[in-house]
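The excerpt is restricted to a subset of chains, each kept in its original location.
Labels run A and B following the written order; every chain starts at residue 1.
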Amino acid sequence: MSFLSIIDILGTFAFAVSGAFSAMEKKLDPFGVIILSFVTAIGGGTLRDVLIGDTPVAWLRNGTTTIVIIVAAIGTMLFGKYLKRFTSTLFLFDAFGLGLFTLIGVEKGLELQLSPGICVALGTITGSFGGVTRDVLLNNVPLVFRKEIYASVSILGGVLYLFLLQVDMLSHLATIISILFIVVFRIIVVRYKLALPKFY
Amino acid sequence: MSFLSIIDILGTFAFAVSGAFSAMEKKLDPFGVIILSFVTAIGGGTLRDVLIGDTPVAWLRNGTTTIVIIVAAIGTMLFGKYLKRFTSTLFLFDAFGLGLFTLIGVEKGLELQLSPGICVALGTITGSFGGVTRDVLLNNVPLVFRKEIYASVSILGGVLYLFLLQVDMLSHLATIISILFIVVFRIIVVRYKLALPKFY
């Protein structure tokens, strides 16, 4: 199992747990909790694959994803109280997930030889659309549009990656640096409660 | 016209009527009522086809579906009061629709040689996502996540179908048994107001 697929699983797990917590707050039944976990974890990659026409979409072809999500959802329902103690661990998983999912999205765009701006957009969609779907299904205005900087970190990480490739850095190294950039930036944002200024 | 396509039309009709009733409750205009009927009836199959990449999606290729839905929506607006008397008839259509749509979804997964869990997921998406879209458009938390067992019945019906195929039952017979299982289970659930236990 490669380094990337391990982080992929951790990211999927973290996103699934976050979906399960949101669903439990809204008093959904266990089936609803599992679906929300699912949607949060696969929403971004699914929208990306549908937009570029890479179907059947990824999770239909990869059984591991489904198993990880169901384990995460049931685990959260059973041990939710204990997991809350590990908020900072979960936050790290989520940040890694955002980083990795962003890079996977950018890579997919490059494979299709789409323009740089579009590649970055695909990265951001992959990283943040799962959370948007979660919030829409739970009847909230999507968090990513309102609170602390989230998607913007993903955008900057994607731009950094394209820049590093441009200056002929090895693709492998550029990937790791960009993921770390996103993770560290997210930690700084959350620690110092950074938000985009509203200039209107 | 085959047996299955007749039930397909009845299921489409029932889902369309349920969408129209929901839209009328929220005081939408007649156009809104038709769209909600449409979305409720074709939402599940559309998401399934988009996810597996079987496009143009089914209702774009089959004019009958559109006609059935428009007739159902206009009929509900004109005769809504009388239809309410037939609630139990409508509920039966809906249950048959859920059964058939679930089986169609599972079958599509098998054709694509996807894994069993994914086939069941496609069945559940086909059977229940129309109602989810209806609720999201009307700004409700999707009913399927909150109330009496619905999607879980579809999951169990899908699993039963795969099991019957596994023990070498004729595909045709397995289909009928699984649809009846879903219909009967739904009747029991609604009569006895069964809900999933919340163990968190």
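The rule is short, and it goes like this: a contact is a pair of C-beta atoms (placed from the backbone, for glycine too) under 8 Å apart; a residue touches a chain by one contact, two chains touch by 3 or more.
Bear in mind the structure is a predicted one, so any value in this text is a computation, not a measurement.
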Copy number across the full structure, from 2 displayed chains: 3
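Please note the rule applied: only the chains that are shown with their structure count from here on.
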Centre-to-centre distance between subunit B and subunit A (centres being mean Cα positions), rounded to whole Å: 30
Subunit B contact footprint on subunit A (complex, rising order): 23-24, 26-33, 35-36, 46, 50, 53, 55-57, 59-61, 63, 66-67, 77-78, 80, 136-139
Residue numbers on subunit B that touch subunit A, as the complex places them: 50-53, 112, 114-115, 117-118, 121-122, 132, 136, 139-142, 144-147, 149, 151-152, 195-200
